[in-house]
Structures are given as structure tokens and as C-alpha cells.
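Here the structure comes first, spelled out in C-alpha cells, and everything after it is commentary.
Here the complex is missing one protein chain, while the rest keep their positions.
Labels run A and B following the written order; every chain starts at residue 1.
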Amino acid sequence: MPFLVLVLRNALRHKLRTALTVVGIVVAILSFGLLQTIVAAWYAGADKAAPDRLVTRNAISLTFPLPLAYRDKVRAVAGVKAVSYANWFGGIYQKPANFFPQFAIEPESYLAMYPEYRVPEEELRAFVRDRKGALVGRKLADTYGFRVGDTVPLRGTIYPGTWEFTVRGIYDGEDAKTDTSQFFFHWDYLNETVKKRSRGRADQVGVLIVQLEDADRAAAVSEAIDAQFASSLAETLTETERAFQIGFVKQTEAIVVAIRVVSYVVIVIILAVMANTMAMTARERLSEYATLKALGFPPVFVAGLVLGESLAIAVAGGAIGIALTFPAADAFAARVGTLFPVFQVAQGTVGLQLAAAALVGLVAAALPMRRAARVNIVEGLRAIG
Amino acid sequence: MPVPLAYSLRNLRARKLTTALTAGGMALVVFVFAAVLMLDAGLKSALVKTGQPDNILVTRRSAGTEIQSAVDRQQAAVIESQPEVALGPGGVPIVSKEVVVLIALPKRDSGVPTNVTIRGVGPGGLALRPQLAMAQGRMYRPGASEVVVGRTIAERFDGVGVGERLRFGGREWTIVGTFDAGGSAFDSEVWGDGEQLMQAFRRPVFSSVVAKLADPGSFEALKARLESDPRLTVEVKRERAFYEDQSAALSNFISILGVTLSVIFSIGATIGAMITMYAAVANRTAEIGTLRALGFRRAGILGAFLAEAVLLALVGWAAGLAAASLMQLVQISTLNWQTFAELAFRFTMTPKIVAESLLFALAMGVAGGFLPAVRAARLGIVDALRAA
Partner (left out) sequence: MSGVAAPPLVRVAGVSKSYRRGGQVVPVLADITLDIPGGAFLGLMGPSGSGKSTLLNLIAGIDKPDAGSIAVAGVDITRLPEAELADWRAANVGFIFQFYNLMPVLSALENVELPLTLARMDRRERRERAQATLELVGLGDRMEHFPSELSGGQQQRVAIARAIVTDPRILVADEPTGDLDRHSAEEILALMDRLNVDLGKTIVMVTHDRRAAERAHSIMHLEKGELFAHEELPR
């Protein structure tokens, strides 16, 4: 009884100091959670990648295309169930800051491979029927207010000119981790237009997407595909969709690493603040600790009082910080729009936040605990005057 | 009559642990703040070094980057023949018609295939980039399947040593040298003969045309004429502006992220200072009463405690800035998502960053110290003395 009562009442003794410390921890745990969520969002594409999908691209780099004719050759490779293809369009909607991915696709084969994109039956039919139609993700539609029937102009950077598309359908994801920030339109429309302007660039695709019969044979099938085009005009590089996505993330890894490091720096900052609070608190209460020891309480009891108080403050701040992380993440996601297709606070992040708060409480108490436990009774009692 | 500064200073020295922890928190915030500014400064400095002030760079309209741009031979010939273009020895215009492609090379530390810019350069290319100097080996020979690699490429990638061979575009290319482009973006590129690279990649068109102006002041006139020429669909920029625009997104991202984080983190450190100063006031109530009884005014007390908080912030600033300066030894490389290519740059300390971080630290000190100092100044003499 008296232990917990002492801990809790002590924690509330300096209301201003405790409140300030709690606010500091809330801010730290909140920003830690958001930064961890940003890092997770960076990897979100790779998380959702299906194990039975391969991506085949030009071995030189992604900016080099592949001939459309490769599609049939790849389909003939043993272990391949289906093949589709897509071109990165790289258009600008109104201004360059409005970034979202746009792909020219062959609708039927492509959407058959991505069952995680859920399109209402009639919208799907309307999209397939309209050569200049577009299919947009729910998040993208919400961000820019696209509705079925709207005309969306995109200014091409790779394919010159202004292109106009009519939104024919909006797709939802099968779960919150599905990327619904994409814009799809007909590859045929792109190709016909390119053909009119410069024949040389026609009938080319950015990537081939390969569906496997058996996900376990990914490595063997990848090799077989690449072997087929070795020493041809356009050599290929085939990897799983996940490896392909990770490849993108890895190239910006310096930034991810920096964000991750900074997310731990904030914990260290608040640790210094919390340690200071506990050091001052313990110093002010030395005579009480000496009294308790004189009464016969063991050093462990006194140290426990300091630790308990520190943990109580840290965990209270941590809990509030965690509770605030969810609305803050939603607000952040709404602000950045389609920049992060998936922005969700993971359960692991909450666990990390809780662990960080507890660690702050624990480490901050370490030195003051030692001091309180070791206080010399006679000197401590004298400190009262 | 102000309270002597020594009073504030000695008080900080008297409680070392508290001073160290509070200043340490502030130091970390200053460190993050300065490091991010240094990163942005490093990026900008690399880009400024890349562009020469009297060079122009011509790309296809609205392409944005050289990778997405295409300028055909007829268009290039028109650009080359403009009267504003400077002439070199023998009356040849100083122009480089360049082709830029990306290839994926494995990074040395991680083995991750990373996009690297390959620049096929025309005969005038070297005259246009005086910042370039060979560090090792020799320059490629025109007409040969030879390339030279930039300094940071040589440091960070495998299989790019002098004498080694790279395979791309259906050919083997011998690396014959390493060049140093003075910390510019070219240090992250591989250079070869433009015509050879165009053949290998079967590209009939150039990516960009770079030209030197005889008179930098003639830029606007030239830009207006070329961009309205019906034979051309091009965009003309000063070379330096072009490279700055290319990294605007990265630079924006770094500075927005950095400033946001610094502001949020500074809340934590300011709270730390506030806690410390409130405790200092509480512990020294009797002392404050004595000072007031001796004849020091409220303003003097306010000043003394504010000075203590500011001194605390200055200690944090010095420590944070010292740690941040060490970051100058670190080189960062990342994908520039406007060009899809690797770009390496260094943390760079500038006098502006020193001044900005000082202001930032002082702001934290004043914000943390003001309310406690007000409380100290408002204590009644008799009440304060009784606290003894």
C-alpha cells in the first residue's frame, strides 16, 4: 500500500514539473512514432508485393524499354502462368508537386494479375471499353477529388504533350496496405499516339509483369527468362516484385537511415530531460530517503520509490503520446496525400513507443536511484535544515 | 543595477549534472538542426559547382531532366549556330551535344544495383566544364569504347577501377581514368564519347545541348529566340539553374523535414530548460529574497535567471555545433528522385548555419528561461526570505 501511494503522490508533488516532463515525453514519443511510421511507409510497396509475381525489365536500367514482342517469348517460358506489361508515364497533373504514379497498362491481363485492386463490375467494363479511359485508386481520387466521368489532363515529361483521360472507374484496395494512389490508362492509347509521332519508340513496354504458376520457382523462372534474352539487343533483368520494390527503397536508403537515426535522437533528447527531472527530484528528497532508511526501510525500497516515480511519469507520457499518434498519423497522411501510398501506424511501432517510454523511465532513474539508495542517513537527515 | 553575470555562471557550475543534462538535450537539438541545414547546404553547393555561370543547357520542353529529354540533330545544329554562342580556337562553337542514360551498377557496401548517370559528351564538353581534372589514368579517346568515372563513383561502386571493364549497350567499355569534378554532381557520373554511346544504345537523338555564351548577359535574348523558334520545342536554362531545379524536390524535402523535426525536438529541449530553471528558482528562493533585500531590483533578478538560461543554451549550442562540424567528414549518397540517378554530396558548414543555429539555441534558452525568471522576479522579499 504505502509504496504505490508514495510513488503516485510523489509524482504529483511538483505538478508543474511533472506536467512539463509529461508534455516533453508526449512530444518525443509522438514524433518517434510518426518517424517510425514514415520509415514503414517507405517500405510499404515491398510489403504488399506478391511472391508469385516477377518483374522483367531492361538490364541496363529501368529507363530503357523492352520490345513488346518479348511478351510472347516470356509467356512460353516454363512455369509462367500469365504475362502483362506496363509503361511508366511520368506525367504532371497541374504542377510537379502533385506527384502520383501513372502507368499505361493492358487492362484485362494487368488487372487479372492484381486481384487486390477491387473495381465495381460496371466501372471495370466502362474502363475497358473507353480507349481514353482511366482507372484511379481511391486515395488518389480522394486527394484530388476525381470522380467517375471527370477529365484529367496530364502533361507528359517522357511522352511530350498534354494527354486527356476520362476517369471511368475507381478501385479500392483489398486491405489498408494496398496502394490506391495509382492512375492506370490504356497502353494501346499511348502506343498509337507514340507511333504517329516517332515510329522508333512504338511497341515498347517499360516492364513485363510475370505471374508464376508456383511461387517457389521464382528464382529458376527468372533465370530462364533472362537466359532467353542474353546477348540480344535488350538484355533483361528479372526479379521478384518484392526485390524490385526494395531496389527502389534501397536507393534512397540514406534518407531512410537518417530518419531512423533522428527518431532515436529524439528519445535521447527526452532522456536527458527526464534524467534531469529525476536527478533534481531525488536531490530535493534526500532527507526523506534518509528518514525512511533510519526507520529501517532497505535501500531497495528507496531506490524503488525513485524508479517507480520515473516509470509512472514516463509511461503516462508514453501512453498519451501513443494515443495521439493515430490522429496525428491520419492528419499527416491527409496532408502529404499520395506521396506515401500507404501510411499506417503499425502495431510494432506502438510496441517500440512503449518500450522507448519505459526505457526512458528506467535509464533516467538509474543515477538518482543509486544516489537515493546510498544516501548516508546522518548526512541526509542534516540536509533538511 | 544588474546582478553580476558571475552569479548566473557560478550557479550553473554548482549543479553540474543538471547543467550537463539540460545543455546536452539542447546540444542534440542544435546538432539535428545544424546537420540538416548542412546537408541542404552540401546539396546546393554541389549543384552550384556543377553549373558554370556562362553555360546554357537546352532540353526538350517540359522534359525536366536530361534523361527524359530528346533533342534531334537538326535542332542541335540550330542551337549550335546561334550568334550568342562563344567560339573557340578556329572559330568552332564551344558546344557539347550530350546523351545521358542511366545504368545500374552494384554499390560496394551493399551490393544493391543503383542507377548511375552515363554522360556521352561532345568535343566541346571538357572546355565547358573547367572544374573537371583527371585524378588517375587518362581521359577517354574520342571514337574508342572507353569511359572515365567520377571520384565518388570510383569510391562507392565495385568493378569501376582503372583498367576494369563495364558491359552495357552490347559492348565492353574500358575504364581508363578517374576524374575529380571538384565536389560537383559530375563526380557521381561516368563519362564517355557521346557518338560512341549513342551508337551503343541505338539512340538517334541527343539528350541535351550545352553551350558557352560569349556574353552571359545575352542569355535572355537567346532564350526568348530559341524557345519561340517554330523548328524547336526546347527549353533553355542557365546550366546552374538547371541543376538547382533538378534537385529542388530533394532539397525541399530535406529542409522541410529538418525544420519540422528541429522545431518539434526543440519543444522537448525547451521544456527541459524550463524544468531546470523552475527548480533553480525554487531552490534559491531565500537567495532571491536576500538579493532583493540587498537592493537588487525585480528586473535585475529577471535578468540574472534569464542569463542563466541563455548561458545554458550557449553551452548546448557550442557542443551541438562542434558535433555537427564533425559531420563534414561524412558523405551522403542518395537517389535524386527527379533524375532517378545517384547523387553524392557532403555535409557542409557555412557561416550562415553557425549564425542560424546560434539564434535557434538562444530562442530555446529564452523560451525556456522566461517564465521561471518572471516567477523569480515576482517573489515578495519577505515571503522569499521566510523560505529560509
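The working rule: contacts are C-beta pairs under 8 Å (C-beta built on N, C-alpha and C of every residue); 3 or more make two chains touch, one makes a residue touch a chain.
Quick caveat: nothing in here was measured; it's all calculated off a predicted structure.
Contacts of the undrawn chain with the visible chains, over the full complex, involve A. Listed residues A:Leu6, A:Ala82 or A:Val128: the one in touch with the omitted chain is A:Leu6.
Within the set A:Ala97, A:Ala294, A:Ala331 or A:Ala355, the residue that contacts the chain not displayed is A:Ala294. The set of chain A residues touching the chain not shown comprises 1-3, 5-6, 9-10, 13, 287-288, 291-299, 377-378, 381, 384-385.
The criterion applied here is as follows: only the chains that are shown with their structure count from here on.
Residue ranges on chain B touching chain A, taken from their complex, read 17-18, 21-22, 24-25, 28-29, 31-32, 60-65, 67-68, 101-104, 110, 112-115, 168-170, 201-202, 204, 233, 249, 253, 257, 261, 264-265, 267-269, 271-272, 274-276, 278-279, 283, 332-335, 337, 340, 342.
Residues 16-17, 20-21, 23-24, 27-28, 31, 35, 59-64, 90, 92, 96, 155-158, 160, 200, 231, 233, 237, 247-248, 250-255, 258-259, 262, 265-266, 268-270, 272-273, 275-277, 279-280, 284, 367 of chain A touch chain B in their complex.
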